[in-house]
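Omission of a single protein chain aside, the complex is shown with its protein chains in their original locations.
Our next item is chain A:
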Amino acid sequence: MNLPFIDWAWRTRGAIAIDPPLTTEETFARLKPLVDEDSTRCDYGDNTLTYVKGNPAAQDRLATFSRGVFAVEQQGGLTRLLYDVKSNALALVLLAPLFFVGFAQIAVAINHWEDRKAEAVEAKGEKAGDEEEKEPAPHHWIDEALGAPAPETLEQKKARMEQEGEQKKEKLPTTPSYVLAGLFVALYLLGRFLEPYLFRRTLRRALDLELAETADSPAETLEPGHAG
């Protein structure tokens, strides 16, 4: 789906100069560790490489930008790798706050409905809601001897709640939903700037043949007690 005015939110483009110059085949060969996974579909054109990662592994280096196009440009004896990639994860994280704000609205509606139900019961003269709170049991003598503060009496609790202005307990609290929406906004902003930077750094390392060295570490030497 093409959304040209807003796709900057989950799309990143750029170019990396390759020095010394490489042929198109050599460039794509260096990118192979990034797209050579079972879950990656690759299409090679004359000077382009299109990749789609259906369901990348957690540690896949291109897990965030899971689809895109690489193009190699040869001009005046210089080689440039152009990239144009998209991230479903960034798009979904951008939408996540809407999900949680939406859930908060559902919770508000349910709480309102619960209040109305309780009012209706009270209007009928019946006892509504929670059972009456009892005075807490006194502490065991061991706790008294060890100096644990005595349990709060109902009167003390009431006074504290009045002083702190504590609200009536809602059936479904809405604060977590709003906090989560805020966290997703913050994580989106972090990802929008961090992930393109990491993506570019990964490409540079692949082109400099640094990824081959850090590829899968050799299998552990088996010792007694190791099953493998």
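In this text, contacts are C-beta pairs under 8 Å (C-beta built on N, C-alpha and C of every residue); 3 or more make two chains touch, one makes a residue touch a chain; residues count from 1.
Everything below uses one rule, namely that contacts and distances are computed from a predicted model.
Chemist: What is the protein name, per UniProt, of the chain that does not appear here: "Fe-S cluster assembly protein SufB", "Fatty acid hydroxylase family protein", "Chemotaxis protein CheW" or "Lipopolysaccharide export system ATP-binding protein LptB"?
Modeler: So the chain that does not appear here would be "Fatty acid hydroxylase family protein", according to UniProt.
Chemist: If the hidden chain were put back, which of A:15, A:121 or A:183 would touch it?
Modeler: Here the residue in touch with the unshown chain is A:183.
Chemist: Considering the whole complex, which of A:42, A:69 or A:172 touches the chain not shown?
Modeler: A:172
Chemist: Against the chain that's been left off, what residues of chain A make contact? List them.
Modeler: Within chain A, the residues touching the omitted chain are 55-59, 63-64, 89, 93, 96, 100, 103, 107, 110, 136-137, 139-140, 142-143, 146-149, 151-152, 156-157, 160, 171-173, 176-177, 180, 183-184, 187, 190-191, 194-195, 198, 220, 223-228.
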